[in-house]
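Missing here: one protein chain of the complex. Every other protein chain is in place.
When the chains are written out, they are named A, B and C in that same order, and each has its own residue count from 1.
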Amino acid sequence: MTAPSHSHADLPAPEAADHVHSPESRKAILNRLARLEGHIRGIKNMVIEERPCPDVLIQIAAVRGALDRVARLILDEHLTQCVARAAEQGRIETEIAELKAALDRFLG
Amino acid sequence: MTAPSHSHADLPAPEAADHVHSPESRKAILNRLARLEGHIRGIKNMVIEERPCPDVLIQIAAVRGALDRVARLILDEHLTQCVARAAEQGRIETEIAELKAALDRFLG
Amino acid sequence: MTAPSHSHADLPAPEAADHVHSPESRKAILNRLARLEGHIRGIKNMVIEERPCPDVLIQIAAVRGALDRVARLILDEHLTQCVARAAEQGRIETEIAELKAALDRFLG
Partner (left out) sequence: MTAPSHSHADLPAPEAADHVHSPESRKAILNRLARLEGHIRGIKNMVIEERPCPDVLIQIAAVRGALDRVARLILDEHLTQCVARAAEQGRIETEIAELKAALDRFLG
């Protein structure tokens, strides 16, 4: 969540390093995505077994909710990094633009 | 999309047969779900490769859009079946309740 | 909610009569819309008084929720009328198309 290693003012390619997730948060994000994949596989099976449409729809809504939560997790981390960089490196306008762009992506 | 086999007015367990998708539409739904699964697998790889957050978020938004479209496909088919059954079997209240329930599921 | 007067199969202009709300439900819908109007007026005052952004955002989210509920109310009534007409007049395809169109509108 935090971005403790962002003091490398000499980095030639800041974009590469900027979005590094902490090992814990990357693991959490990957676990959630793996569960989502399994969830969708389960929905495929429901369709194959001709389960009632409302039952399928409720599972799709659950996947959508889980998807929004993992996106929010990623957005929150990004936001944390942007604010930290703005404070440490002073590139306020850049970070604000970066944050708005991420929001645009998130909101679709 | 249509439910051509719903003339069996004598069916003892309508729920069992009601939600049968036509082979074509079931195939279309399964294809879309399989693509979604692959899409999420791709997002996992993006996180592993530490791709920029906004790039990941845009892919998550794309999955959400695809998910909504497959849900809408299922809902439209269900709606078609409910209206057809209401017209053929006259169980208006039941079908209306069924449709509202499906909408509740879809809207989450 | 129900459409008790829809047995007039001879009506020359079905569209005009089809969407009549019952007096009670029209009153309920109008009351909700009037409350929404007042709610937005309240948000304008919050902005004039320079209230904190998160407080304003929570009120906007509340309006959005109320808006969705009134839309759902209208959609449910429409759905009820479509299913009833399909059963009474047998124009299944027309009613299905009508319902899908309403869903398209609702989902935006």
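Simple rule for what comes next: a residue touches a chain if its C-beta (ideal position, glycine included) is under 8 Å from a C-beta of that chain, and two chains touch if they have at least 3 such contacts.
All of these numbers come straight from a predicted model, not from anything done at the bench.
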{"item": "Interface partners of the hidden chain - shown chains only, full complex considered", "value": "A, C"}
{"item": "Where the unshown chain meets chain C, residue by residue", "value": "15, 18-21, 26, 29-30, 33-34, 36-37, 40-41, 43-44, 47-48, 50-58, 60-61, 63-65, 67-68, 70-71, 74-75, 77-78, 98, 101-102, 105-108"}
{"item": "Contacts of chain A with the absent chain, listed as residue ranges", "value": "72, 75-76, 79-80, 82-84, 86-87, 90, 92, 95-96, 99-100, 103, 107"}
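As a working rule, only the chains that are shown with their structure count from here on.
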{"item": "Chain contact graph, described as a line, ring, star, complete graph or other shape", "value": "line"}
{"item": "Same vs different contact residues, chain A with chain B, by half of numbers used", "value": "same"}
{"item": "Gap in Å, rounded to a whole number, between the CA centres of chain C and chain A", "value": "35"}
{"item": "Between chain A and chain B, centroid-to-centroid distance (C-alpha), Å", "value": "26"}
{"item": "Touching two or more other chains - residue numbers and ranges from chain B", "value": "75, 107"}
